[in-house]
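Beneath this line is the structure, given in structure tokens, with notes to follow.
Selected chains only, in their assembly positions.
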Amino acid sequence: MHGHHHGYLDDKDAYLSRLRRIEGQVRGIARMVEEEKYCIDILTQISAATSALQSVALGLLDGHLNSCVLDAAKQGDDAAKEKLDEASNAIARLVRS
Amino acid sequence: MHGHHHGYLDDKDAYLSRLRRIEGQVRGIARMVEEEKYCIDILTQISAATSALQSVALGLLDGHLNSCVLDAAKQGDDAAKEKLDEASNAIARLVRS
Amino acid sequence: MHGHHHGYLDDKDAYLSRLRRIEGQVRGIARMVEEEKYCIDILTQISAATSALQSVALGLLDGHLNSCVLDAAKQGDDAAKEKLDEASNAIARLVRS
């Protein structure tokens, strides 16, 4: 466990309610498939859920930079280097997903 | 309602199980936030869920092209035009999400 | 060579001028690196050039669906199937790039 305060914890409840809403969106998409709705309408909902997930990711990333990375930077280059590499890899995964 | 057979219906059960899995992934992400897990680990799971959603969308789109669009093309240009415009807009939303 | 009329040819000149502009944008990005400009400003230009390229791709795809795919659909399922698979793969590459 990381013994410091993750940036996103300041908005923990907001993130939890956003994620519950996205979970509901995905359940709704499954129901549309169950009810054999029109493909394009289902695709519209998938794009909305994907965008919502990406917004959560961008928020978490911003919080991570402003807490974990910033704290590490104050401890010196080695600690910061590790955090920054992690952040860069997470950004690359996000851009490619 | 569209009185014809949507392409995705051939794989309806597979889509339903994939969507249930993605729903579980999103629930898992919420649990990681609840348990205050490390930001980067949560981001990794969000990228995985986003990619899974996009794969479902690409499958649905392929099914749509091979059924709804193909059927419309056989009815003539006007019917096809409408379907093709819908498909192009759905593709644009997918690329931009 | 495909002996039919590609959809994009109706807007050939427009596509050529858009691509020349994007070429100029990339050259401008190189000049910013040459002149050692601020990273964030260079990133802004790269996002703009990437979006411009994606818009050209979406236009070409729309034209392809409305010409090559539509023509193939009229020739029957086998011809259409090949075109539709090509289109789906191109869409997947675009979504993942």
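By written order: A, B and C. Residues from 1 in each chain.
Here is the rule we use: contacts are C-beta pairs under 8 Å (C-beta built on N, C-alpha and C of every residue); 3 or more make two chains touch, one makes a residue touch a chain.
It should be emphasised that the depicted structure is a prediction, and the values quoted were computed from it without experimental measurement.
Student: Out of the whole homomeric complex, 3 chains are present here; how many copies are there altogether?
Tutor: My count of identical chains over the entire file-defined complex is 4.
Going forward, only the chains that are shown with their structure count from here on.
Student: Rounded to a multiple of 5, how large is the rotation, in degrees, that superposes the C-alpha trace of chain A on chain C?
Tutor: 180
Student: From the centre of chain B, which other chain's Cα mean sits the farthest off?
Tutor: Of all the other chains, the one whose centre lies farthest from chain B is C.
Student: Based only on mean CA positions, could you tell me how far chain A sits from chain B in angstrom?
Tutor: Centres of chain A and chain B (C-alpha means) sit 19 Å apart.
Student: I'd like to verify one number: the distance from the centre of chain A to the centre of chain C, where each centre is the average of its C-alpha atoms, in whole angstrom.
Tutor: 29
Student: Where the CA atoms of chain B average out and where those of chain C average out, how many Å apart are those spots?
Tutor: Taking the mean C-alpha position of each chain, the two centres sit 22 Å apart.
Student: Please set out, as single numbers or ranges, the residues of chain B touching at least two other chains.
Tutor: Each of 54, 57, 61, 87, 94 in chain B touches at least two other chains.
Student: Provide the residue numbers of chain A that touch chain B in the complex, in ascending order.
Tutor: Checking each residue of chain A against chain B gives 1-2, 6-9, 12, 15-16, 19-20, 22-23, 26-27, 29-30, 33-34, 36, 38-40, 42-44, 46-51, 53-54, 56-57, 60-61, 63-64, 68, 86-87, 90, 93-94, 97.
Student: Spell out the residues on chain C that touch chain B in their complex, using ranges where they run on.
Tutor: Touching chain B: residues 54, 57-58, 61-62, 65-66, 69-70, 73-74, 77, 80-81, 84-85, 87-88, 91-92, 94-96 of chain C.
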